[in-house]
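See below for the structure under consideration.
Not every chain is included here, but those present sit where they belong.
In this document, chain identifiers A, B and C correspond to the written order of the chains, with residue numbering beginning at 1 in each.
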Amino acid sequence: MSEDLNHLRQRLAEFADARDWQPYHTPKNLASALSVEASELLEIFQWLTPEESARVMESPESARRVEDEVADVLAYLLQFCEVLGVDPLKALTAKIERNERRFPTP
Amino acid sequence: MSEDLNHLRQRLAEFADARDWQPYHTPKNLASALSVEASELLEIFQWLTPEESARVMESPESARRVEDEVADVLAYLLQFCEVLGVDPLKALTAKIERNERRFPTP
Amino acid sequence: MSEDLNHLRQRLAEFADARDWQPYHTPKNLASALSVEASELLEIFQWLTPEESARVMESPESARRVEDEVADVLAYLLQFCEVLGVDPLKALTAKIERNERRFPTP
């Protein structure tokens, strides 16, 4: 059973507060960290063929790496949103609605 | 009122299906796209001082760019997780628990 | 006929000086810009198959984009090296020699 997004965002904020990490958590630094973690996720796939990339969860070792990097990307995305007061679900809902108008189905 | 994450993941999957985008949505391509969007978010901050980066939401134009890139990052993260069957909330919950053990508070 | 790397590094430094861009050119900002430009190069390839990616120079429009992003990546790499006093050719020569020892041919 997974927790919901807002609860995770709050746990991450408390985690950083308890360790006095706020001075490091400028929006610029968090955007850098998010980008670095997204690249670490990409690194898993960089030499794979499209077919090999679709089987990446079959190996427990690479499945674990994928889950670990997904967690890091989401963690920095939530911390970035927290410091700037952005609601990521609201931003995505608005984007999907714009895209449904921009790319109508045939 | 924002929708919940699972509902957004489902809407994104239906959106891609309706446009026959699945062949492009290999895990490798989605990891590339996620990394590219995270860099577009970083681009907003690349020449700003830490102080300027904290005020980025004060300008409606840069606030709109930030929200737009946050939406893109989250969209590709959810689509990546969808094609590989990864639960991002569960992955993050597990990571937070590991980090609470790794970095105990003083 | 192309110019040599040191001359280009010097032209880039004079270009930035003439426009008073040095305050923006911290090593951190230049590393961000380099990473953003490398992602813009990747963006050209993100939805292509491996085979399509090998034919990217056949279209004048995508060839022009590739050359433009290669130029941006090299420009920020040289500017980064300039502000930190790193010799990129010396660093690469040392790396190749280490790799020749690490990955001996069969």
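Criterion: a contact is a pair of C-beta atoms (placed from the backbone, for glycine too) under 8 Å apart; a residue touches a chain by one contact, two chains touch by 3 or more.
For clarity, every value in this text was computed on a predicted model and none was experimentally measured.
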{"item": "Oligomeric state of the whole complex, in copies, if 3 are shown", "value": "4"}
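Keep this in mind: only the chains that are shown with their structure count from here on.
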{"item": "Partner chains that chain A and chain B have in common", "value": "C"}
{"item": "Relative orientation of copies chain B and chain C, as a Cα rotation angle in degrees, nearest 5", "value": "180"}
{"item": "Between chain B and chain A, distance of the C-alpha-averaged centres to the nearest whole Å", "value": "4"}
{"item": "Distance from the mean Cα position of chain C to that of chain A, given in whole angstrom", "value": "27"}
{"item": "Residues within chain B bordering two or more other chains", "value": "29, 32, 35, 38-39, 42, 45"}
{"item": "Residue numbers on chain C that touch chain A, as the complex places them", "value": "32, 35, 39, 49-50"}
{"item": "Contact set on chain B toward chain C in their complex", "value": "24, 29, 32-33, 35-36, 38-40, 42-43, 45-47"}
{"item": "Chain B - residues contacting chain A, complex", "value": "2-5, 8, 11-12, 15, 18-19, 26-29, 31-32, 34-35, 37-39, 41-42, 44-45, 48, 50, 53-54, 56-57, 66-68, 70-75, 77, 80-81, 83-96, 99-100, 103, 105"}
